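The complex appears here minus one protein chain, its other protein chains still in place.
Then we have chain A:
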């Protein structure tokens, strides 16, 4: 366990170093001077110079990078170019929003996908299984923003059951928080559900051909009971893998849903920060994303060892 942690930590640091160095250089090669963006069309050369000196963008790249890494080590993301505020509270706030949105969407996706996928597999020769499989295939093809726009049109604008968007902190008003999350979570979760349904179906189909399941059925268990008792755990490994991959993709991919529903998440902050050339904010977000993705991979690894004892020795 300790060794696994240590190697994960090493992997984290290496990835972080490469990712931040890359993003650091790319951001500065990109056209657009943060000072000009901040001060706009009326800025005088003196004002621009003063701004650059204040935020240190006139120093050498190597020095800027070292200073930034130094801050990062102390847990300090630095000061935003555009708001002049400390970045850490802003990013912590936005990360929470995105984690709630993505976490709940994935939970919804799993609650839908696991039973449906199993059903589609068990009944793969029946018309109902084929229909389920077809629906999930269509679901994979539909972009989630389209689902979001349709949901808003029907349930917010036409029926008025839910707000069309916006965000309320759970501490401020738990009921309103939940009401505003319903549509975005369905929009983000339903497409994921379709994707995962297909993985669950194919994983279960595979398992159903295995000898141990035939043995279980020979002992007198029904198809369903045999699957639940002996098959699920085995089908879990590929499903956990895809859940991990999808979670990582959703952290940023949810930006589309955040835009449709006006949710102040991490993805929106990233897009705005790139537009404003708030380079330190972009770097901080990338660092946080690297951390989250590695955390997800770590959890996926852990889940493997729970699901399949044979994988523990290999690790």
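In the analysis below, a contact is a pair of C-beta atoms (placed from the backbone, for glycine too) under 8 Å apart; a residue touches a chain by one contact, two chains touch by 3 or more; residues count from 1.
Please note the rule applied: contacts and distances are computed from a predicted model.
The listed options are "ABC transporter substrate-binding protein", "Dihydrolipoyl dehydrogenase", "Cytochrome c4" or "Magnesium chelatase", and the UniProt record of the chain not shown names that protein "ABC transporter substrate-binding protein".
Only one of A:24, A:199 or A:261 touches the absent chain when the whole complex is considered: A:261. Remark: the omitted chain is touched by one listed residue; of A:47, A:63 or A:146 this is A:47.
Although one chain is not displayed, its contacts with chain A can still be listed: residues 30-33, 36-44, 47, 50-51, 82-85, 90, 93-97, 99-100, 103, 149, 152-153, 156-157, 160, 163-173, 176, 259-264, 268-269, 272, 275-278, 295, 298-299, 302-303, 305-306, 309, 312.
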